[in-house]
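Let's look at subunit A:
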Amino acid sequence: MSTVPISYFLTLSAVLFALGVAGFLFRRNVITVFMSIELMLNAVNLSFVTFSYQLKKVDGHLFTFFVMVVAAAEAAVGLAIILTIFKNRKTLNIDEVDSMKD
Partner candidate 1 sequence: MDLILFGIFAVVAVLCAINVVVQTHPISSAISLVGVMGSLAVLYLLLGAEFIAAAQVIVYAGAIMVLFVFVIMLLNAGTEGKKGRSLMVQLLGAPLLVAFLGLTCYFVQRLFPQADEVHFGGFTGGTAKAIGEALFTTYLLPFEVTSVLILIAIIGAIVLARKEMD
Partner candidate 2 sequence: MLPDNLRDHAVAAALAAFDAGATTGGKFERGELTLEIAPARIAGVCGFLKHDQNFVRLSSVTAVDRYPAEPRFEVVYHLHSIQPYGRLRLKCRLSGAKPEIESVTAVWRSADWYEREVFDLFGIVFRGHPDLRRIMLPEDWEGHPLRKDYPVTGSRV
């Protein structure tokens, strides 16, 4: 019945966040970039829940909850935008979707 130090959770959160950043910076596919953002949000959620545990308060859960709601709204709008981009530009590569018009 060993216990887990709080810092492990936070470190995991940091690792996931860093991977999210890496995906966000290095990937070119709009959808993958979008998923990297979700990964970062998840990493942040983990720290919220961990802090909530440490402070023995439920507020962190509430923040996580709101993050999820915002992520859902963001996914709906974001994917709609991606669909529109694909319809107009025939590509999902962000490097090629760089001009305001054409």
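Note that a contact is a pair of C-beta atoms (placed from the backbone, for glycine too) under 8 Å apart; a residue touches a chain by one contact, two chains touch by 3 or more; residues count from 1.
Criterion applied: all candidates are chains of the complex that A comes from, given by their letters.
Just so you know, these numbers come straight off a predicted model, no measurement behind them.
Applying the touch definition to subunit A and the options 1 or 2 in this complex singles out candidate 1.
Residue ranges on subunit A touching candidate 1, taken from their complex, read 1-12, 14-16, 18-23, 25-29, 31-32, 34-36, 38-39, 42, 45-46, 49-50, 52-54, 56-59, 61-62, 64-66, 68-77, 79-84, 86, 92-93, 95.
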